[in-house]
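One protein chain is absent from this view; the other protein chains keep their places.
A, B and C label the chains in the order they appear, each numbered from 1.
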Amino acid sequence: MSINSFGHLLRLSTWGESHGPAIGGMVDGCPPGIELAEEWIQRFLDLRRPGTGRNVSPRQEPDRVRILSGIFEGRTTGTPIALVIDNVDARPADYPKDAPYRPGHADQAYDLKYGFRDPRGGGRASARETAVRVAAGAIARLVIPEVRIEARVVEIGGERDEARWEALLDEARSAGDSLGAIVECVAEGVPPGWGAPLYAKLDAELASACMGINAVKGVEIGEGFGAARLRGSENADGMRPGGRFDSNHSGGVSGGISTGQPVVVRVAFKPTSSIRIAVPSVNAADEPVEASTRGRHDPCVGIRGAPVVEAMVALVLADHKLLHRGQCG
Amino acid sequence: MSINSFGHLLRLSTWGESHGPAIGGMVDGCPPGIELAEEWIQRFLDLRRPGTGRNVSPRQEPDRVRILSGIFEGRTTGTPIALVIDNVDARPADYPKDAPYRPGHADQAYDLKYGFRDPRGGGRASARETAVRVAAGAIARLVIPEVRIEARVVEIGGERDEARWEALLDEARSAGDSLGAIVECVAEGVPPGWGAPLYAKLDAELASACMGINAVKGVEIGEGFGAARLRGSENADGMRPGGRFDSNHSGGVSGGISTGQPVVVRVAFKPTSSIRIAVPSVNAADEPVEASTRGRHDPCVGIRGAPVVEAMVALVLADHKLLHRGQCG
Amino acid sequence: MSINSFGHLLRLSTWGESHGPAIGGMVDGCPPGIELAEEWIQRFLDLRRPGTGRNVSPRQEPDRVRILSGIFEGRTTGTPIALVIDNVDARPADYPKDAPYRPGHADQAYDLKYGFRDPRGGGRASARETAVRVAAGAIARLVIPEVRIEARVVEIGGERDEARWEALLDEARSAGDSLGAIVECVAEGVPPGWGAPLYAKLDAELASACMGINAVKGVEIGEGFGAARLRGSENADGMRPGGRFDSNHSGGVSGGISTGQPVVVRVAFKPTSSIRIAVPSVNAADEPVEASTRGRHDPCVGIRGAPVVEAMVALVLADHKLLHRGQCG
Partner (left out) sequence: MSINSFGHLLRLSTWGESHGPAIGGMVDGCPPGIELAEEWIQRFLDLRRPGTGRNVSPRQEPDRVRILSGIFEGRTTGTPIALVIDNVDARPADYPKDAPYRPGHADQAYDLKYGFRDPRGGGRASARETAVRVAAGAIARLVIPEVRIEARVVEIGGERDEARWEALLDEARSAGDSLGAIVECVAEGVPPGWGAPLYAKLDAELASACMGINAVKGVEIGEGFGAARLRGSENADGMRPGGRFDSNHSGGVSGGISTGQPVVVRVAFKPTSSIRIAVPSVNAADEPVEASTRGRHDPCVGIRGAPVVEAMVALVLADHKLLHRGQCG
């Protein structure tokens, strides 16, 4: 089975490969009557876009989104919103058939699962697909105007001091190596009551949404792993009349349901697997080869991960707003 | 909406409150012809059961499971397997109506979502529901006999040295406080190819499954948050002919698909929210009150979390075995 | 895969075999705060119950329903409502292992699908399971108090004149034969706007719900097959200001969405397959044998089908009320 859809009532389905003619998707279940223009989506795509700095991939993609359905006279109609982004800088011929499996990528896993794969630039497993997530997330934001979502990189290569990041990245790039990063996303304005016991808890949905982003290896809510090192008396969020809390160790979710406090998610991105430094590998014939990335590369995928985290958080929250309204009116 | 089901082809649905007459669930989609007896399930329930040590809750529940359907002459028939566990030690009258919302529990969140709730012992949000997960996990194991799953506590209260745990727990209990824990689960024998791009990646499913366990605040796959602090050259899992790898930083999942290496998941449990130490709170009338747990309490819920993590991992893997077979034959 | 769940937001999952210890199910997603007592459900079960007339099966089942979860102080909490009905008159020993496959039943099909089956009284495929549907339907009715649902038999053995039915049934029973029936269900008070383009159209959902009832072979909405014999000018439902229509050939559904007119569904039940008249068959060893039902039998299953049709229609409508509210507020 291949599951390329996400969400319950607000549902994103995506398609497309890195070096095919286009990538795209559809957002189903969007409430009707919401003002939506391509320009709104484009703003978010531009933030995610490669080719805009020395620390991100040099592929030149304008990432222009087109809306092909679901809009009439500038407003959503409640029918599926189809999104298409053409692959302008696709270079399908670049791929040598006897290329090494790139450690840390899905190359070998896809071949073992499906028997073969589209090998061009990672095919379906390419992070290029996240452009569609970002586009869908922009729509999701309009479903939850009461919520403000902002994700930012809080750590690169283990360093929390922003002032040192540029030097770290320069050094890693020069060495042909790469760095991991941690992204923190805060959603303010989430009312209490969103979420669903027991198998679609708001935090479980956020975990699934974020762990499914390329290169992510860990997800925390609120205090996260740090909570495992606190005592109960330290971790308790004292409650006050009027829905106020003394602290937010819980990250805005209790029992799988939003508390009204900011929802806080932290996401760990591994260092880019594509590095110039050679790593032992095999090819499709299972022969030993060395894998190393030629040309420029993106020394820290986490940097471009922040808008994707925002988009996934927006999709989860918008979906749960509709779910809550469906059951509880 | 209320989503009390988990899984795609192998699907667990659960019901029941902590102090109602029983808890239970059904496992749908189990392959036919598998030998299954209540005793097999009981073995796993006994490992999770409360009342078997001073560091776990004193509630006396025999947790005897009964199978009410789906079995004929000792084998699964392919129809739903209904599981029921009676609540023997339920004490519904214990609950005072003007009780404080317990910080860290779902009390207030449920009231804000649903307008009211079953307040007896946490109602639906009680960790008691995890008994059904453990029972279902025992069935899932039979679907994947090729896989060995083992979870264990690797850290309590920030301490990794097992020899020091008992003293830490004694001290916390005496102080009326509690401790968090980290559980690590390893699944060996998972063949390459399980998992599904892009929104049911094996690691995303594991994250959802584990984050949905009571008291869990973080989930990592393989190197997890540690990967964010490694360089790409350190984090790379060199590949060798014959499906061997030099390391397993990836935790057995690449691109959302199993690689054939052990699948490694780490789960952070917060310290028990029910502590004797008083915490500021409010009651349903939004009046300021103090919350503190009377009587004995469980100083570290993470200890009982290990069998639950195993169960959820088993459910995810069994589901994806069937999904993979459905698409790829 | 085995799919024993029905519905999107209001979701029924059922389990149980005809001669196991019990049958049951759970209703998930019910809105909170609805008054619900076992007696309400029992009223509907009593209408469906066997053993209450000479034209229905003689099995003596009190069909007492118990609610095991999801209710607190007489009201739904929004968590799953578990329903259990004990099998009191189960006679598992009655089943001879070399029994013929009963033509028209699922006996052989289950064996060919699953490799073996629970053969006792039809096992999972028994119409006994419909008791759980009726129980769930009683809950669904409470979700849509604005709607009145009533199903009735309109034809038995091809005869529409009710006065002749009893004689027809007596004659068929005496001859060891059986008769088919047509049940018509009308739901009044459905507001316009329920339903969902394009793959969960209200009429498509009703068709699925009703075709899935045991012994059903056909479903019509509104004019149904008769519409195929009308001209467009005859079949047109003229529209008038104020939401009035000149006719209701459409059966209350247009483009998959309710129009505000009564929703009309007609369901064809085949004649009971269990008859005393011998029919050529085979047994599990594929040897030729004759199949015939011993003892009393139910000469027209359609009679007991009416409450089941009502229940399924109620489940579909309640589900779509919640779905509509989720998307459109």
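Here, contacts are C-beta pairs under 8 Å (C-beta built on N, C-alpha and C of every residue); 3 or more make two chains touch, one makes a residue touch a chain.
Model, not experiment: these values are computed from the prediction.
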Sole touch to the unshown chain from C:Phe44, C:Tyr110 or C:Trp165: residue C:Tyr110
Among the options B:Gly16, B:Pro31, B:Gly137 or B:Gly252, the absent chain makes contact with B:Pro31
Interface residues of subunit C toward the undisplayed chain are 1-6, 8-9, 12, 14, 101, 103-110, 112-115, 124-125, 129, 155, 157-158, 172, 177-182, 192-201, 203-212, 216-225, 227-242, 246, 249-251, 254-260, 268-275, 277, 279-282, 286-288, 291, 302, 323-324, 326-328
Subunit A positions in touch with the non-displayed chain are 1-5, 9, 11, 13-17, 20-24, 26, 28-30, 32-33, 66, 68-70, 72, 75, 77-82, 84, 113-120, 123-124, 322, 326
Note that subunit B touches the chain not displayed via residues 9, 29-32, 78-79, 197, 322-323, 325-329
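Assume only the chains that are shown with their structure count from here on.
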Dist(centroid_CA(subunit A), centroid_CA(subunit B)) in Å evaluates to 25
Residues of subunit A that touch two or more other chains sit at 9, 197, 323, 326-328
